[in-house]
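Only a single protein chain was left out; the remaining protein chains are all shown in position.
Presenting chain A:
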Amino acid sequence: MLDASEGYTTADGRKIGGPVMEMKNITLRFGGVKAITDISFDIREGEIRAIIGPNGAGKSSMLNVISGFYVPQEGEVWFRGAKRAPMKPYEVARQGIARTFQNIALFEGMSVLDNVMTGRLTHMTSGIFAQAIWKGKAEAEETANREIAEKVIDFLEIQHIRKTPVARLPYGLKKRVELARALAAEPKLLLLDEPMAGMNVEEKEDMSRFILDVNDEFGTTIALIEHDMGVVMDLSDRVVVMDYGKKIGDGTPDEVRTNQDVIDAYLGVAHD
């Protein structure tokens, strides 16, 4: 078992720090239906953490709890060493948690560059009057943030579509633009909701490479949901496995792979 307070070193020699996010005994209900039952796990600084499970296991609900879209009835959410009060999604985003969506939520009418620039909004602090007259701080701020946005665009290799309205892009590129927008926020924690869903093999490989590169280059802590086991095992440092709203496994990919409960859940052994 891993010690919660200290980090560990991965197989490929990356140093993983202490916990960025800790979920403690989270329970989430929708009316009488329990989507998540008493789940605890943590996400460490610098690691790629996966949440996997069959359809309807509660993975997306968990991600929505982390990003503030759902408020759990029970349990505590700790972020960077402090207990987080229930807050709105935009407040969570301002704390430094960026996310993507399973069904892509981009600003379709805006260009790729504008979409990525919205990712910088949490870093822009000049007030509405400074913005309105567009002088001094507001102008300098726009330039500085623009530079970061352009860097992210270069990094994810979408320079050629910078000015294209998002609505015109194919699915795979939209997914990448969404990642770019999240990354532009320079998040302390990046949440990816099925980043590979609906992609062909080539696109999946590209996306995997980008996720690894982002983690490697910027040291970004990443939590991702995926139900494609193969992809997850290759990408992630540690994996949480959920089934029917409960945690049935937690550990390195190798540990999880040999866990009997996990095998049962994926092969479909009858629940009693």
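Note that a residue touches a chain if its C-beta (ideal position, glycine included) is under 8 Å from a C-beta of that chain, and two chains touch if they have at least 3 such contacts; residues count from 1.
In this section, contacts and distances are computed from a predicted model.
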*With one chain of the assembly withheld, which option in "Inner-membrane translocator", "Gas vesicle protein", "Branched-chain amino acid ABC transporter permease" or "succinate dehydrogenase" matches that chain's UniProt protein name?*
"Branched-chain amino acid ABC transporter permease"
*Can you work out which residue in A:Gly119, A:Pro195 or A:Pro253 touches the chain that's missing from view?*
A:Gly119
*Using the touch definition up top, pick the residue from A:Arg14, A:Lys34, A:Arg80 or A:Arg94 that touches the left-out chain.*
A:Arg94
*Which chain A residues would touch the chain omitted from the figure, given the whole complex?*
67, 69, 88-91, 93-94, 98-99, 101, 105-110, 114, 117-119, 121-122, 124, 126, 128, 131-132, 134, 138, 141-142, 181-182, 185
